[in-house]
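The complex appears here minus one protein chain, its other protein chains still in place.
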Amino acid sequence: MLLIHCPYCQEERPELEFRNTGEAHIERPKNIAAISDEEFEAFFFIRTNPKGVAYERWRHVHGCARFFNAVRDTVSDKFVTTYKAGEPRVDVVRGEDGVLMVKGATQ
Amino acid sequence: MSGANRIKGHGRLTPARAVRFTFDGKPLSAMQGDSLASALIANGIHLTGRSFKYHRPRGMLSAGSEEPNALMDVGRDAARRTPNVRATVQEVFDGMQARSQNRWPSLAFDVGGLNNLASPFFAAGFYYKTFMWPKAAWKKVYEPIIRAAAGLGVAPSEPDPDHYANHYAHCDVLVIGGGAAGLSAALAAAHAGASVILCDEQPETGGAFHHETDTTIGGLSGWDWAQAATAELGAMDNVRVLTRTTAFGYQAQNHVGLVERVTEHLANPDPALPRERLWQVRAKQVVIATGAIERHMVFANNDRPGIMLASAARTYLNHHGVAVGAKVGVYTACDSAWAAAFDLKRAGVSVPAIVDIRADPDPALVARARELGIEVLTGHAVLDTSGGLRVKSMKVGRPGGGSSRVIAIDALIMSAGWTPSVHMFSQSRGKVVWDEASQRFLPGRNVQDCVSVGACNGVDDLADAVTGAAKAGHEAAKAAGVKVRKAWAAPAAETQTSWDGSMMGSAAGAGADTTVKAFVDFQNDVTAKDIRLAVREGMHSIEHVKRFTTNGMATDQGKTSNIHGLAIAAEMLDKPLPQVGLTTFRSPYTPVTFGAIVNHSRGSLFDPTRRTAMHGWEEAHGAVFEDVGQWKRAWYYPRAGEDMHQAVNRECLTVRESAGMFDASTLGKIEVVGPDAAEFLNLMYTNSWDKLEPGRCKYGIMLREDGFIYDDGVVGRMTEDRFHVTTTTGGAPRVMHHMEDYLQTEFPHLKVWLTSTTEQWAVIAVQGPRAREIIAPLVEGIDLSNEAMPHMSVREGRICGVPTRLFRMSFTGEAGYEVNVPADYGQAVWEALWARAEPLGACAYGTETMHVLRAEKGYIIVGQDTDGTVTPDDAGLNWAVAKKKPDFVGIRGMKRPDLIGGGRKQLVGLMSRDPNIVLEEGAQIVADPNQAVPMTMIGHVTSSYWSENCGRSIAMGVVIDGRAIKGRTLYVPMPERTIEVEVTDAVFIDKEGVRLNG
Partner (left out) sequence: MAKSAQAYRTEPLAGRVSGSAGVQVTPASPAIRVSLRADPENAKALSKALGLDLPFKPKTSSGNLPGRLAAWLGPDEWLIIDEAGDPLADLRKAKVLHSAVDVSHRNTAILVSGEGARATLESGCPQNLSDAVFPVGAASRTVMGKIEVVIIRTGETEFRVECWRSFSDYAFAFLSDAARDCLA
């Protein structure tokens, strides 16, 4: 069971309290009624499913009930960082030891 | 004395405490503290089972959890019986029944032993190659026979009467292993002020001191120091010591699973105690102190009963006071077996010879052996052994050939050196690295917050292990954030036993490959020859060799066999061993019972059962319940002599003739509050909510973004900024989640909040022409007249003196109400309503009648008449989709080309030509029953019932372009006949809807 840092509760809490809710930073188009079929496909159906750096949405459903974003390494299964919904994408880099870290952070 | 092989004055057990047990029905005695293995050996029994594939006679190899051979069926009674128990781990208790496995008709004479004679046919990969053809025979013929002949124990057929417990535990430092290193680390961490959990799989701590007796720590013998250290730890408030507790799984972020065997060693356990406890530990730091496991020598016929690891023989002697034989041969590549030989000899056991494959072992050892009168053969090998059910002799010679001689023995102890137990480290996802100097794999970089200490980290010297572990324990406390109180001073430690010397792979000189059985993996019957064959057949990766031969894939996880197998493969491939690579160790370290894994989640705790506030009344009035998710819902209320069909027919007629009462409490309810509540609902539902006045309600449809129906329900507007939303029973949690998702992440600017009120309200539907008459006298403060409170309205007032939200709405097509009251009043209000309803000829009805009544009106059930691919238009609900709204969830998805083009399956009514035939839900529909198979299916039946009100069967279904072909005849092909149906409108009763407003 993973420990996940909830950016609202400001502490690590057991995975059982959380639910993964898919890829992060996919914004629903403001003019959704007017977009083309191709744009709708890109918005609704296409996901990146990366090996390595994954931006994910999680919900602390059995805790504070907030949705938030996370960066996770799908190879090591480790969370790099989590941040509140609505905050900009956090850039990460892979260190020499192969471990992902937040860009600009010191190891 | 319990057992002829007990040696007076040896061992740590108390002679006064005798226990009785049976082995294959034979009564035997043992001493308290004996393992089943030591008790059997004390009674002269080495033959304990038959091997997995060849049914070869086998005995104890080890004295620990690495045991591959001595697996038994152990229990107290028919229900409390566990197969595949390691005799070396199981403690004997009074009344224990132990049985050997995998033999028929008896252990000594086993028909399956013929496999051994036919063994040339059973080489590695034999199954894959031989049973390929014909394909159909695999499932029906080959597999059942193979499974019957192979396999181990038999699972008990009775339910497990014991209970199991789970504990989540959190600590600063978890120490795995209670040997010298683990205890030192735990003491250092505990004295530093850390909260510590120490676990050890054995009944007592002490680790290698079970066999190594020539040790001192802090002026005490190693064993005494270990017990004193354990007592000291046990007395500290910040420490929990768990013996008989195996760390079996090391998961992410230092989440370690431990299983504690609480009653498995007790003759009469307190029934209040759980049989086992699962400890789910979350540790800030983990100290791995799991020691090392001795390897056997790989040579011809190295598996006969009586042949065992040297450390095991030493444990049986020094801990249990049992001699493994009267004439014990020694075959080794490692110094530690010499110490075992010396201990045995000093205890009065004959040791005819020490055979060391090394040309020049430590001269001091050789001198010591000669002093004790033991013959020493250096540079020699054991070439073969003899003996049917117990080893009788060993054939000894130089590996290169030349003369050999046979030495009579009744036990043979062996050591090929020690393998650091890196299982836990490997499970933590750490990668082991090859240490060229010491020729072994050791823990590499730690990827979690852990450290390996002592023998599992390749530290051979006892003093170094103690001081290193103490330092690691101290550092672990610091790293866990503990403000260190003091450093624990590690005591001086010393041992006489050397663990130097090792060999990997098969020992030379064992003869031609074709006939020799030199076992590498005892539990899966894998020989050196099998591994060579695998390489010859093209398996060049160790992962392939492993799967082809099954080496290391048995429940012992290859604890004794992995390194040997790897070395043989490396030799065949002519590659350095680390380049061939080591397979990954996975949890569990040793088998774990299902009981421990499910622990509390049995019986009624397996899954929550949800009951409504009126459940008690329903039960008392004979309701039959159906499971709807976790809910128990009243299904129908049979009266004396009625079957389900008759009860439902009566309930259906009664509701339309008089009235009925239905428990609708399980419907999901969400309170939507805030100035932007209507705006939010505009986005969530296809309908428009702006013009809904307070006090009115409306049926709403919710889509997913893809345009398909997700849920539906009636929404009441309580005030300008407060809505009472209802969802389907099954949809309640996901609709709440769906709405929160949009509110928090897409529309966070909206001032609105959602609160689940599903369980706040008990809901009593009163439906039928006499509904108003039933409720009216009990209601205060609400004008129930048609003019004041028409269909689809909601009022707040009181009923039976308690607050109510009273909805005028209908899922039956009759005039009716849904009475919402705070849940704790549900039963009382129901009873009051029932007291009114019953004399008026009304009935209580269940979910089946509700289904029939709504189908008679063509009302859909989301999830039954829709399946996640149905649009509002498909369901004939276009009227509920607002045409002028700029946005709502699904607005774009429902305009996708495939959803708006023709050829969609549309919801229609279906009437069988024969009114007595009730279609089967899910049955497929075709246009032409005479077409070739496979037929083109143009739809399927979604709802189908006998309607007593219509006097015939009715059905709903989805059919391609169904609305355009009303009146047409279609066909439902069933196995026994083809049923003719007519496509109709989906409303079967009161098409004008006049009854609603009655």
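Note that the chains take the letters A and B in the order they are written out, and that residue 1 is the start of every chain.
The definition used in the following text is that contacts are C-beta pairs under 8 Å (C-beta built on N, C-alpha and C of every residue); 3 or more make two chains touch, one makes a residue touch a chain.
Remember, it's a predicted structure, so these values are computed and weren't measured experimentally.
A.B. asks: I'm checking contacts with the chain that's been left out. Which of B:28, B:453, B:490 or B:821 qualifies?
C.D. replies: Result: among the candidates, B:821 touches the missing chain.
A.B. asks: Looking at B:673, B:950 or B:987, which residue reaches the missing chain?
C.D. replies: Within the whole complex, the residue contacting the unshown chain is B:673.
A.B. asks: Of B:251, B:350, B:646 or B:757, which residue touches the hidden chain?
C.D. replies: Once the missing chain is taken into account, the touching residue is B:757.
A.B. asks: Spell out, residue by residue, where the missing chain touches subunit B.
C.D. replies: So the residues of subunit B touching the unseen chain are 163, 165-170, 195, 272-274, 277, 280, 282, 600-601, 604-605, 607-613, 616, 631, 671, 673-675, 751-753, 755-761, 776-778, 780, 799-802, 821-829, 832.
A.B. asks: What residues on subunit A make contact with the chain left out of this view?
C.D. replies: Interface residues of subunit A facing the absent chain: 1, 8-11, 13-14, 16-17, 62-66.
FYI, only the chains that are shown with their structure count from here on.
A.B. asks: For subunit A and subunit B, what's the span in angstrom between their mean Cα positions?
C.D. replies: Roughly 28 Å separates the two chain centres.
A.B. asks: Residues of subunit B touching subunit A in their complex?
C.D. replies: Of all residues in subunit B, those touching subunit A are 251-253, 255, 280, 282, 429, 447, 705-706, 737, 740-741, 744-746, 748, 886-887, 891-893, 896-897.
A.B. asks: Would you mind writing out the residues of subunit A in touch with subunit B in their complex?
C.D. replies: On the subunit A side, the touching residues are 1-3, 14, 19, 21, 27-28, 32-33, 35, 37, 40, 44, 57, 59, 61, 65-67, 76-78, 85-86.
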